[in-house]
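What you see is the complex with one protein chain gone and the rest in place.
Each chain carries a letter (A, B and C) given by its place in the written order, and its residues are counted from 1.
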Amino acid sequence: MDRRRFLKVVGVTSGGAAALSACGIGPEPTEQLIPYLVAPENQVPGTATWYATTCRECAAGCGLHAKVREGRVIKLEGNPESPINGGRLCSRGQAALQGLYDPDRVTEPMARGQSGEWQKLTWDEGIARLAAKIKDARGRGIVFVTGLETGSFGQLVDTWMREIGGRHVTYEPFAFEALREGNRLAFGTSAIPLYDFANAKYIVSFGADFMETWLSPVGYQNGFTRAHAFQAGRDASMARFVYVGPRLSLTGMSADEWIAAAPGTEGLMALAMAHVIASGRLAAVPADAARLRDLLAAHAPGTVADAVGVEARQIERLAREFAASKGGLAVAGGMTAQYPNGAEIVVAVNVLNYVAGQVGKTVRFGPNHALEGAGSFRQMADLVADMNAGRVPLLLVHGANPVHSLPGTFSQALGRVGYKVSFSSYLDETAAASDLVLPDLHPLEQWNDSQPRAGVYALQQPVMQPVLPGTMHTGDVLLRTTGKPGTFRDYVQTRWRELHGRLGRGLAFEDFWTDALQHGGIYRDPPPQAVRLSLELGKSAPGGAKPLLGWRPSPEEPLLVALPSIALHDGRGANKSWLQELPDPVSKITWHAWVEVHPETAAKWQVVSGDVVLLKSPFGAVRAPVWVSPGIRRGVLAVPIGQGHKAYGRYAKDRSFNAFELLGDVPTAYGGRAFTVSVAVARTGDHRRLATIEGDAREQGRGVIEVLPLERAERLKPGQHPFAEHGVPSYAERALEEWAEAQHKKASLGDYAGEHPRWAMAIDLTKCTGCSACVTACYAENNLATVGEELVVRRRQMSWMRIERYYTGGDHGRPVGAVVTPMLCQQCGNAPCEPVCPVYAAYHTPDGLNGQVYNRCVGTRYCANNCPYKVRYFNWHNFAEPGGEWESWPDPLNMLLNPDVTVREKGVMEKCTFCVQRIRAAQNRARLEDRNVQDGEITPACAQACPSEAIVFGDLHDTSSRVAQLARDPRGYHVLAGLNTKPAITYLARVVHGDVAETGPHG
Amino acid sequence: MRLPNPVETIRTIFHPPPTAGVLGVFSHLDATVDAIARLRDAGHTDFTVYSPIPRHEIEDALGQAVSPVRMFTLIGGVAGCAIGAWITLYMSYDWPIVVGGKPIGSIPPYVVIMFEMTVLFGALSTILGIAFNALFAARRLGTVAYDSRFTNDRFGIFVPCEPARQGQVEKLLRAAGAEEVRRA
Amino acid sequence: MTKGSGRAAVGAAVACLMTVPAAAQNGQPAAYQAPVISDTGKLAGPRQPLFFRHDVHAGQYQIPCLYCHATVAVSSAPGIPSMQTCFGCHQLVAGGKRPFGGGSTLSAARDSAARAAEAAEVRKVQAAWLGKKPSEWVRIHALPGFVRFPHMRHIKTLGTESCINCHGDVRAMSQVYQVATLKMGWCVTCHVQRQVSRDCTLCHY
Partner (left out) sequence: MAETQAPRVTYDFVTRAIARTLGHPGKGYFALLGLAVALLGVGIVCLLFLLRYGLGLAGYSHPVYWAVYITCFVFWVGIAHSGTLISAILFLFRSGWRTAVYRTAEAMTVFAVMTAGLFPLIHIGRQWYFYWLIPYPNERGLWPNFKSPLIWDEFAIGTYFTVSTVFLIMGLIPDIAAVRDVATGWRKKLYAITGLGWRGTNEQWRHYTRGYLYLAALATPLVLSVHSVVSWDFAMAIVPGWHATIFAPYFVAGAIYSGVAMVITLLVPIRKLFRLEELITGHHFENLAKLCLLTGMIVAYAYCTENFVAWFGGNPHERAAFYYRAFGPFWWASWTMYVCNAFLPQLLWFKQIRTNILALFVMSIFVNVGMWFERYVIIVVSLAGEPYERFANATYNPTWADWGIMAGSFGWFFMWFLLFVKNFPAVSISEVKEVLPAPRRAPHREGAVHA
């Protein structure tokens, strides 16, 4: 595929028309049809083209497939060939699209005028100004701050900085210093290994949120569910997962056991487990582990139990199980556990893995994570010091927003910097504080490459021409500033020529290059790297003492944990309405931040959910609405990171509070930043209604979620149906069936006569983690409107896919847990919503869907009242009205609208239809090729995105299809089956280790 | 020949020439009833009785047949029911759409429509019947003498007859107790 | 009433359909010569920026529809030809040299004038290509935003000559205008006649 030709295309052309015709219900006026000047190859109007590229929303570097219609990229999906994410993609990755079409992007170069106002510049002026500034700052401490750049761009910056005597600081707010330092202390290498969840038999996470922001969440979640899924007949069928941490995070919700150890003592617990294993010789303990004797001796379960707040017996049990599983994996180093002694905890966990002989098995050095190359928080602190000392005449910032993540210090220091240049595409806090803004292209418009993991050479290609002609790739800007020849694309290619030399495998470079473009990069398995316990480790533990008990939170003040938001990450996602409106998987709160409080603590303070409290730390104070949750340890508070922007755009600005303001800016011993701080709490007397989608935190035994203990699940034989409705005598059963049959006959007329597929879905609750990637996928695929905070407060969110999170236990001393289930239209066979519609807008299609004909709907909303699953959503306002108060797609966001799906008008009911547009597309394709639709050919957006592959779609009437087999699974059940709605969605009961987690009083 | 003046024709339709006869005004019900009896004995048949309210004394005295309005009601009702059945079933089968797994044409819900249509058409045709019979088709309406007290507190009897026989009728009415008698 | 007219329209369409393949086989329209248009004001349909003559291209020279609307058989959208496609021929074909329908009746003067006019239109095409300014066609057949019409399925079922069912016989149109109502009743009547599904979600989603 020849990119140069594609980029020569003049005008987005009838793509614009397609977008128009997708907007609003009702015929459009006559519009212009502007033909291409040159028809681009592999672009068929009305048919999507896919381009492979790489996601740059976080350091994981997942592979992308970008869906392009008439020159506009309209959806992002995972690249199945990428070893990082294997075709899956998280919400953040999918929302990159909204970053591309962000209505608040900087359209052209700007510079501060005398009176501080912005002046538009031409690129020549801008580049000239930059060159001039560099000329007189040359050699006097130019600093270039970028995000983690492991590819050509990073290299370009490095070499350039070397030339002009500057320095290059890569800044990631979540740089995992503790993890790197911990590995260095334990193994002498600060590399971040590959954690092989998929082959683990027993997983213990010490505060590592590997489903949210920890290293490579999509890949790790996928691996985790492979290990943790229940599969009848599989030996040692289901790995056990224990989560140790102060807060029941999204990751913790999937755990079979949640242990809220005292914050900071996770390390002790790990060592105690290591102690048990080593002393009991429960595993093939490596010889050199003997050096740890003193260290472990000091951490017998009995000694640490009180400190940790966990009974010694429990620690011993865990240790035995961990060792016995012969596939244990312990992970640590998440932000929520990044205490001042974070590194020590990682060391302890490394010791546990090592003692259990898992290093090299489930913990594999070699395919190391790119974050190893990220700068540390200490470097940032040094930079701030230099800036304050006036040693930084020129500061260049790209792909980082330190003013937001380091409020206070950095912004103050900025004042002492001679000249500040930002290459940000958005006017974020840092860009707003700079003197010159040279807007970069969005990663989806860029040439670039990266190495998210050793052996993975990921390539980025522009999947469409720049949305804003006034923006320029920073790489090109640098090349032009330095007067180097060629474009950045050539620069990338020269690097790849060198790569071709090493990995070419005899291919001609052009083929090698094209191959890489088509597959999104080159994927190789690097050689495994053997590690041994570092010699320091034994020494660093003078026997007897408790070296790893370096830090304990102050007992009187509550400890606050700042947690990375799965949606907003460090705040970079805050200007994307999809991510703002995505309910947090745990709190189900949208559009604003909150502070999590344990019920008992709340009772003590006499606050309820929604009460606004003042949180004061030594570093700052914020006002935060309380959310009372059983999923947090007593006396611990948690606030999400990412909100509270002072700039950055319409969706992010002045929204809630910035958790970074509470955190310290002094580097910890391991050169990182502590994400915990002791705070003082004061009631303000204010109250607000939380913008949550949660109605009731308890399932109340309504049979929405069924849970099976593993022992029972394993004993289930095919054909058994433990969840089938009881109480109907067999003769009545027969009579009912005959009656239903007669009804069906009377309904098989016209289009309904003959054979039809019955589209159906199976959702495995053992796999579903609640990560909500499917929700964003649905927003992207089906043109769902985002409604904004005020309307969510009124419960008017439009999300067709609702992830329900119910807490379990917590009363009568039962352990607190959580169960999640995706709730979407069940496409009932006997749908209550259909007969009540006076105009047949809701009706049953021959292939078993609940059709919803938007243009026929008059909006009586009777269907929504009568839907027991409450999965119908109403357009209360006109969300597509340009410039309207509730506009959801301000230009150019409307360019991401899917032309295959009608944009609904005000006053119309809408709902999930199993992505009927994809079904029809597949049927059209099959018809053209004179064949039937194959099983697995149709994948709804939610199933496609699901990182844990929990959703399976297909034809129920095709008995050989995967969904039909799963529908017969003994674990299968229908939600509210007692209503005889005959849903098309079969849920597979969640299997848990140990006894059933009560889902409610009647459960 | 000259064409008839349309205005004239319409006037003659709405203001027909008065019928000759005698009008008796009664203030008492029993007197009126008495008069009716005497008139019938005297062989008068097509006289008109005015009363401010319906009284079956008068009806009995006149020995009227039952009003044909009931046929209107019956026919209307039956027609309504049929129409109700037809639209529901025809419209269901014209474009068969399945909702809630129910049969295309399911009678129970349609009974409601049929019932309502029965009442609607029954009522409307009843009104038609009354209007047709009582207001428009009433014999000699507007041509017979009338007194505005008849809607208030007086009863009245108008006996059409050629001037020659008016004398007897007057006498008869007076004898029956008419408080006032005049020729028209 | 409306329904009736819809049926009539389809009847007509079906009639055309039956004549066309036959015509195609014995190459009947070879004799067809597109008329000279001196006054475009009288023509039906919206005035296009470029007086493109379907009757000349598809009628007189029998260029198949798919030559320009290439994707109609594989995609839901028929595709408008790129200027490159036009120029592909018109860098050689200057225009104004074709045999005129009823040309014999034209006086020499009017004949040359007409040829000059057609040549001028062709020069517009060349100008558009060289000036990299694609001409902005006025859309004629537009469906509401809530309707999906997969062209390829209809072509697959009815054949590549079936365009006229809905678009009328553009081979005889000097300027294209809308023939069928393209309203729902009209679509449904055809679907009913051909006994194909009229399930709502075939077109509405």
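Structure notes:
As a convention for this text, a contact is a pair of C-beta atoms (placed from the backbone, for glycine too) under 8 Å apart; a residue touches a chain by one contact, two chains touch by 3 or more.
Given the structure is predicted, the values throughout are model-derived calculations rather than measurements.
For the options A:P469, A:G506 or A:G695, the residue in contact with the chain missing from this view is A:G695. Contact with the omitted chain, checked across A:Y51, A:F874, A:Y973 or A:Y987, is made by A:F874.
By the touch definition given at the top, chain C reaches the unshown chain through residues 2-3, 6, 183-185, 188-189. Where chain A meets the chain that is not shown, the touching residues are 693-696, 698-702, 704, 791, 794-797, 802, 804-806, 823, 832, 835-840, 856-862, 864-866, 868-870, 873-878, 885-886, 905-909, 976, 979, 1002.
For chain B, the residues in touch with the chain missing from this view are 27-31, 48-55, 58-59, 62, 64, 66-70, 73, 77, 87-88, 91-92, 94-95, 97, 99-100, 102, 106, 109-110, 112-113, 115-117, 119-120, 122-124, 126-127, 129-131, 133-135, 138-139, 141-142, 146, 148-153, 177.
Following the convention adopted for this analysis, only the chains that are shown with their structure count from here on.
Chain C has its Cα centroid 50 Å from the Cα centroid of chain A.
With centres set at the average Cα position, the gap from chain A to chain B is 82 Å.
Per-chain CA centroids place chain B at a distance of 68 Å from chain C.
Counting partners per residue, chain A has 751, 840, 843 as the residues that reach two or more other chains. In chain B, the residues touching two or more other chains are 95. By the touch rule above, chain A contacts chain C in their complex via residues 10-11, 13-14, 17-18, 20-28, 30-39, 44-47, 751, 840, 843, 845-846, 849, 851, 853-856, 900-903, 913, 916-917, 920, 924, 927-928. Residue ranges on chain B touching chain A, taken from their complex, read 93, 95-106. Residue ranges of chain A in contact with chain B, taken from their complex: 740, 743-744, 746-747, 749-752, 829-832, 834-835, 837, 840, 842-844, 982.
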